[in-house]
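Here's a slice of the assembly, chains where they normally sit.
The chains carry the letters A and B, assigned in the order they are written, with residues numbered from 1 in each.
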């Protein structure tokens, strides 16, 4: 097995960044399973629909209502707030959504469905450089 | 490693379909890890209790209240609605629940706990043929 690759992805505040192509390019040939792992606890990885951008904005809107910023009165009981109102909600969203993805690979290509894309989901308000690790077994 | 297998599972509207046996039958002998991957973005895979069917109906009821159809006034802010009131909620549920499962295999058998079963969780109202990919590494 080749050594796992570490990639850096720049995010631009809350929302999804398509990483399908950069993960695909990091895969060696042959059959197996691709493991994609995010080295952070206030962002997530996600497989979602790649066709209609409204799916992404709706998902972001729904999640922001389920886990509002700590400035929202409904979140006043939270204590981990000194890094900003988006900090603890970021950790909660990161608990609910995946930190790693496991995708079968056939002939060096991920066996994704037609409408599936791989995304990095940023939960913090500001842009971040996020590291992901790609391994194939 | 044998080539990953692609299986088709018929669902019958919202709820869980037990796929433990069909995944088990697709596994080659020996130790390793089974990866089960769903090629869709409005259904999920899930490991849950296999004993009391009330667990499944309660889980379905709870999730339907957390993510109601877009005909529910509380969901009026969503925009991706043209495929029906169960469409965007299906994508949200698919974000919250797993798209892939990774299960250690010992002597060709998944190392599941006594009360664990593997399920395909349909989020759309109508029956669908869903493709899952099973790989062993």
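A few remarks follow.
Going forward, contacts are C-beta pairs under 8 Å (C-beta built on N, C-alpha and C of every residue); 3 or more make two chains touch, one makes a residue touch a chain.
What you see is a predicted model, and the numbers here were worked out from it, not measured in a lab.
Here 2 of the identical protein chains are placed; the entire complex in the file holds 3 of them.
In this section, only the chains that are shown with their structure count from here on.
One inter-chain figure worth recording: subunit A and subunit B are separated by 20 Å, centre to centre, where each centre is the mean of the chain's CA atoms. Every residue of subunit B that touches subunit A in the complex is listed here, in rising order: 1, 3-4, 6, 33, 35, 37-41, 66-67, 77-80, 88, 91-92, 94-96, 98-102, 131, 133-135, 137.
Residues 31-33, 46-49, 52, 54-55, 57-59, 61-63, 66, 96-98, 101-106, 111-116, 137 of subunit A are the ones touching subunit B in the complex.
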